[in-house]
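Yeah, one chain of the complex is gone here, protein chain that is, but the others are all in their spots.
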Amino acid sequence: MSILINKETRLLVQGATGREGRFHSSKCLDYGTNVIAGVTPGRGGEVLLDEIPIYNTVEEAFEETNPNTSLIFVPPRFAADAIIEAADVGIHLIVCITEGIPVHDMVRVSSYLRNKDTILVGPNCPGVISPGDQCKVGIMPNDIHTPGRIGVVSRSGTLTYEAVFQLTMVGLGQSTCVGIGGDPVVGSSFVDILKLFNDDEATDAIIMIGEIGGSGEQLAAEYIKDELNKPVASLIVGQSAPAGRRMGHAGAIVTGNDALASEKIKALSSAGAAIIPRPGDIGVTIEEILKDN
Amino acid sequence: MSILINKETRLLVQGATGREGRFHSSKCLDYGTNVIAGVTPGRGGEVLLDEIPIYNTVEEAFEETNPNTSLIFVPPRFAADAIIEAADVGIHLIVCITEGIPVHDMVRVSSYLRNKDTILVGPNCPGVISPGDQCKVGIMPNDIHTPGRIGVVSRSGTLTYEAVFQLTMVGLGQSTCVGIGGDPVVGSSFVDILKLFNDDEATDAIIMIGEIGGSGEQLAAEYIKDELNKPVASLIVGQSAPAGRRMGHAGAIVTGNDALASEKIKALSSAGAAIIPRPGDIGVTIEEILKDN
Amino acid sequence: MKLHEYQSKNILSQELIQIPKGTVCFDPNAVYEFADTLNGKVVVKAQVLTGGRGKAGGVKIFSSSAQAKKFASSILGTNLVTHQTGNDGALVSSVLVEELLEIQQELYVSISIDSNCKLPFLIVCAAGGMDIEEIAQISPEQILREDIDPLFGLKEYQLRKLIKLLALPDDQSDSFRKFLSAIWDTFQKNDFSLLEINPVVITSDGRLLAADAKIEIDDDAIFRHKEYQKFDNDSEKDLVEKRANDLGLNYIKLDGEVGCVVNGAGLAMATMDIVNETGFQPANFLDVGGGADQQKIVDSLRIILEEKHIQAILINIFGGVLRCDVVANSILEIEKEYPNEIRPFVIRMLGTNSEIASQILQDTKLNIIMVNNLNEASAKIKSFLSSEI
Partner (left out) sequence: MKLHEYQSKNILSQELIQIPKGTVCFDPNAVYEFADTLNGKVVVKAQVLTGGRGKAGGVKIFSSSAQAKKFASSILGTNLVTHQTGNDGALVSSVLVEELLEIQQELYVSISIDSNCKLPFLIVCAAGGMDIEEIAQISPEQILREDIDPLFGLKEYQLRKLIKLLALPDDQSDSFRKFLSAIWDTFQKNDFSLLEINPVVITSDGRLLAADAKIEIDDDAIFRHKEYQKFDNDSEKDLVEKRANDLGLNYIKLDGEVGCVVNGAGLAMATMDIVNETGFQPANFLDVGGGADQQKIVDSLRIILEEKHIQAILINIFGGVLRCDVVANSILEIEKEYPNEIRPFVIRMLGTNSEIASQILQDTKLNIIMVNNLNEASAKIKSFLSSEI
């Protein structure tokens, strides 16, 4: 089993015919994901990669193919609308890859989705992969993942791959890996994903990779302390980042105490998470906590 | 038992110190309603009718007295905000008496409440009364009601009283009477209330009083046909109203076929509701359908 | 409140929605003058608050200023009878004179509010200039409806969908997208309950204009739009209605013989239906309102008694906040004013202080007929009026 995606996933790709959309649709198919439809306004009727029908609107795609998950590659200025369009037909999981969506668009989208039965992952994220189900809704490299019982949740794409690589080095596979995205306002938080892992029978332990900016890691620490009943190893990067500068991710900026890596590490440590001392120690730390538990 | 309100009702009155608010708070208390707090901005700290503490904000009132129901007498231009204020603290049932709220305010409020766990009854309605529980959240005369097993739902205030009077004449009492209000956009529809009566063990039969305008009665007819398993007697007034004129209620206007009394009667009749032929026949019609069932 | 076409267009143009060049005229000379600035090539449109004026001859195209003036002379001050008016028709007190448009395409656009889903909704139709009901029957596939989330506004994907239906060229798609956004903003910001633009015209030189416009403003929202106070369309109201409304009464004049005085809008409608049962007709709808006092009841009775064609009065009061004794005292007060009144008052009073009211009314010399229920009320009305005829 896994969280968010699995063999039942029926994937719609929004912005499917663009360069990125096309490339990653193909990779998702290769991985085994059930990619059933694409949407690009004005390109309805085309067929992508010899098998994916393209529709002009999400509504048409929904009526014809009944997707339950959407993967969004739409350019930043149209991406918020694409999320709303998917939510309005009742798509249950929306994974938005797009980087550079205005933050006001995202607060509007978040308010719109509140109290609705739609989960948004991202934007500005690598997506979700569940190796055991051979299901990928994202842009991570296919071949680094192996089925296993470690859940990974991270604000960063490449660091997730790094974590997966180090897991492989110590012989551990992944239940599901989720990139929640590096923007200041994202759909699913650390806590949201930790809750899912907590309820997931296929996950034994969790790697959580945070970074400077915001205070989502502190909220995660509270959840870990109060409710999570699985071991967590946590890496926080950006300890050597200067204050007041955005480190690539729009959300990775030190603007107050909470945003500091040191504060996040302190919170997670006192919540009982194992702190991964160096980026190179992800694998060994998870190995140790598995032994301890 | 009853719907919406009962012995557990803890009532907050918004706009409690105004002329109407004060008068009806007193009548609600007389009837037996548990009126626990009032709100009027700028009047916090006062005590109404020797027993109801007044607060400046709903939030303060909520923290101090924990109401679950609110009754609103706030003037039209502030009423939508009063509804939102009550919903924001998590009040479960909001009954809004105010007449004359702009329809755009109400569509905004309705959208805001969608997917939220708050029920709105009204505006422009007489409220809700459950004689068996001696609980009244509204402005209907206290002494005409008697406990019993007939549910009443109506777009009109005085016609509800008329129905109650005629029930009394034939020796029948009421489980709960709900005035849904005469505005074009109201919180709870006929269908919403019929659903509650359908699930209410204390209700044997239902009187539904509709009027010209809109097509809420047609939706009710569909529900009666498809799902309601209790007998309904229905009166539709405004058969002799001219087209295009608002008959007192902002929502009572014939603007298309659906809005006609004759169309509503046709729909309800073919849905299996007993049609009350004349306004004077409410009592006898309900007597008959009770005999038949 | 319904607005005239010229008033509607006035608001639209302030919201940067294009309208044809034009002016409203209250006399034929002004029509001539303005038509002359357009070389006489104008359309003259009777300004009435009702539909169907085109078919009724209220809209005409001209190529000379003199003809335009002549038409205006013929129609100004007359009553235009359309399929939506009664036989009396609607008084034409002004005409709108506008440039002729070279029409390339006509569209239909409207926004109103759906009571059931509690949302504003936009209707766009590829065929404009006809009744939307007609189009709905002939070619429903040309009509698209999109509900609007009033908190979120029109969504991009909805706009795309609406525009796709019309298959406009790119530059006009863009104009139309802006047009739709603008009319939604206008609808919401100005508290309209209806905005219908039929047709939206795309001219052969590529302009996109609101060639007609029908607006209804939510009466309950007028308090926050001081700018609407200038639209005093009361002149077209019945004088008695106007007087009653000024007194704060919810009064609508009708054609029948039985005057009604009722508290509550629902009960007032029911009372009309009760009169209707008798084979006779109500002379009015009248809800005195929940918080009515003696003065309001007296005002109501006075208005009705002054209508000489009324043959009987039906008073139907369910006493609550409004006590029945107050109503009875109002009747005594009116008796002093109209000591010779012989028309019957059929009175049904229930609720607060109804017994006191009966006592109060015992000594009056008016023709009072007390009844106990609604069916008795209609029976009394019927027997009285039948015996009169």
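Each chain carries a letter (A, B and C) given by its place in the written order, and its residues are counted from 1.
Keep this in mind: contacts are C-beta pairs under 8 Å (C-beta built on N, C-alpha and C of every residue); 3 or more make two chains touch, one makes a residue touch a chain.
For clarity, every value in this text was computed on a predicted model and none was experimentally measured.
Colleague: Out of all the chains shown, which come into contact with the hidden one?
Modeller: Computed over the complete complex, the missing chain touches A, B, C.
Colleague: Based on the whole complex, identify which of A:101, A:206 or A:260 touches the chain you can't see.
Modeller: In the full complex, the listed residue that touches the missing chain is A:101.
Colleague: For the full complex, which residue in A:42, A:90, A:248 or A:272 touches the chain that was left out?
Modeller: Only one of A:42, A:90, A:248 or A:272 touches the chain omitted from view, namely A:248.
Colleague: Could you tell which one of A:15, A:132, A:148 or A:216 touches the chain left off the display?
Modeller: The one listed residue touching the chain not shown is A:216.
Colleague: Over the whole complex, note the residues of chain C touching the chain we left out.
Modeller: 151-152
Colleague: List every residue of chain B that touches the chain not included in the displayed model.
Modeller: Touch with the absent chain occurs at residues 41, 56-59, 78, 81-82, 84-85, 88, 108, 112.
Colleague: Spell out, residue by residue, where the missing chain touches chain A.
Modeller: With respect to the unshown chain, the touching residues of chain A are 20, 23, 76-77, 100-108, 110-112, 139-141, 144, 154-162, 165-166, 169, 182, 184-185, 189, 209, 211-216, 219, 235, 237-242, 244-245, 247-252, 278-281.
Criterion: only the chains that are shown with their structure count from here on.
Colleague: What chain lies closest to the overall centre, CA atoms only?
Modeller: Centre-most chain by C-alpha means: B.
Colleague: Multi-chain contacts only, two chains or more: what residues does chain B have there?
Modeller: none
Colleague: If I count partner chains per residue in chain C, which residues reach a count of at least 2?
Modeller: Those would be 149.
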